[in-house]
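Shown here is a partial selection of chains from the complex, left in place.
Note that the chains take the letters A and B in the order they are written out, and that residue 1 is the start of every chain.
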Amino acid sequence: MSSVAVFRREHFNAAHRLFNPAWDNDKNNEVFGKCNNPNYHGHNYELEVKIIGEPDIETGYVIDLKKLSDIIKENVLDRFDHKNLNLDTKYFTDLNPTAENIAIVIYNIMREKIDTKLDLKIRLYETDRNFVEYPG
Amino acid sequence: MSSVAVFRREHFNAAHRLFNPAWDNDKNNEVFGKCNNPNYHGHNYELEVKIIGEPDIETGYVIDLKKLSDIIKENVLDRFDHKNLNLDTKYFTDLNPTAENIAIVIYNIMREKIDTKLDLKIRLYETDRNFVEYPG
């Protein structure tokens, strides 16, 4: 039987600042522009978690999306929602919180919680016009 | 020449109930929760049909999206729109109408109507936040 992909979309609101601590302020401004605001700015992040596998014969589910939603809430939203990604989480102390890096961090968090027989992909919208996808 | 994918999006409104007739009511409630309401609930399903192939030299079309829309209407929407998926269609008598299974059923219906030299994928949105994709 062929695989089916299921998607669950969640959102969180967070502040962040993009900069490389190894660079001086001029270099950071040149590269990151207004995203380097030392007082932070923020986004409504839309998170799309994609799980690929075979539907269970008895339920017709690849994964119960209610359970997937709970896993995302406990492991991602509770850590990131209404937080300052640079200051309030442990993930971006040495990692610039670009959309690319946030997606990789979320993938690594989720990968440990999802059955290894299921494939996982992460899509993260920073705005409607800027978004990223990480397939692991 | 490389292939191009074309997409046509349609929608239908339907009622359904999720349950496994081999289980008792307690087990069905435990697994399917409020989706197991015996009086049914419903959704605005958004259906995305993806067709992959080489554009025709004379028309520049992979497939005429007007014709694709007509095929979807005649074969999918006329059977599912404003219907009770469990009671009014023949497809879910022995198959739980989860989004996964509805997508597989639609794929199988459409696969017979689309030229075999064209690839087909189905994406089905049950809500804005819960959706599935079936590549055949």
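The rule is short, and it goes like this: a residue touches a chain if its C-beta (ideal position, glycine included) is under 8 Å from a C-beta of that chain, and two chains touch if they have at least 3 such contacts.
Bear in mind that the values here come from a model prediction, so they are computed numbers and not experimental data.
Participant: Whole complex: how many copies, 2 being shown?
Facilitator: 6
Keep in mind that, in the parts below, only the chains that are shown with their structure count from here on.
Participant: Roughly how big is the turn, in degrees to the nearest 5, that lines up subunit A with subunit B by CA atoms?
Facilitator: Between subunit A and subunit B the superposing rotation measures out at 120 degrees.
Participant: For subunit A and subunit B, let me know how many angstrom lie between their CA-based centres, rounded off.
Facilitator: So the centroids are 28 Å from each other.
Participant: Where on subunit A is subunit B touching in the complex?
Facilitator: 2-10, 55, 58-62, 64-66
Participant: Enumerate the contact residues on subunit B facing subunit A in the complex.
Facilitator: 18, 20, 22-23, 31-33, 95-101, 103-104, 128-136
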